[in-house]
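Yeah, one chain of the complex is gone here, protein chain that is, but the others are all in their spots.
For clarity, chains are labelled A, B and C in written order, and residue numbers in each chain start from 1.
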């Protein structure tokens, strides 16, 4: 099932700067095969619902394997059956 | 990997009352094998990270199959490597 | 305007344990005059919309004044004109 979504991953206790961890999480999304666009509070994603959710799991597994102790992710996923959901469609609807 | 989380699923365009859909989503979580607790803005969940995320996908698949046209889910998932995450632990930490 | 909501406040870079900050944030909500209920991933709130939002601002101001360097809050607020929104109503709708 095609979906759009938004993923923000925040490390807790990794220091006041979370730049390295947020970059790493975004890189994992870029390598995921999903369509991704960075914005200031997360990454917009488009793809199969299960692949979006699998990417969230991969971020947690990878960052923990690389030493991050605590992580919390804020995820939005949206699906619809009346038309194919897309990031472009969502932007277009608001702009026009 | 063990995780705690929070899942709120909202149908869009199903009418002003979303009671039937929210009940259905919560029932799917209760049948999922995850530890779940209802609260006014979602369901707290505890279990394996991939099972929590699979439950989100199952809610979307099931509700769409039952006729809901549009759904958006708001999901939080939290993991940590220094101790086993639990819903009880999170509540205890805030209360004591 | 009466509203229900959910507030989760997370300190970033305050250490892996965020217990002290989360307790402090919840205490500010309890002193706010809003109706509040703790759950594992935040605090459910009920009251006037502007008072809920003012409580979010007060958490940030207070915790920063007490030395917390970085804070992010995740807030849900819901309003409706067909009936008076309440936390109890939301729970009842899902349970019955």
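Worth a mention:
Quick note on the criterion: a residue touches a chain if its C-beta (ideal position, glycine included) is under 8 Å from a C-beta of that chain, and two chains touch if they have at least 3 such contacts.
What you see is a predicted model; the values in this text were computed from it and never measured.
Against the chain not displayed here, chain C makes contact via residues 1, 3, 12, 49-50, 53-54, 56-57, 60-61, 64, 68-82. The chain not displayed touches chain B at residues 10-18, 69-70, 72, 74. In the full complex, the hidden chain is touched by chain A at residues 4-6, 8, 16-17, 19, 22-23, 26, 37-42, 44, 74, 76, 78, 80, 82, 87-88, 90-91, 93-95.
One rule holds in what follows: only the chains that are shown with their structure count from here on.
The touch graph of the protein chains shown is complete. Our note on geometry: chain B versus chain C, Cα centroid distance of 19 Å, whole angstroms.
Distance between chain centres (mean CA atoms), chain A to chain B: 18 Å. The distance from the centre of chain A to the centre of chain C, each centre being the mean of the chain's C-alpha atoms, comes to 25 Å.
Listed for chain A are residues 12, 69-70, 72, 74, each touching two or more other chains.
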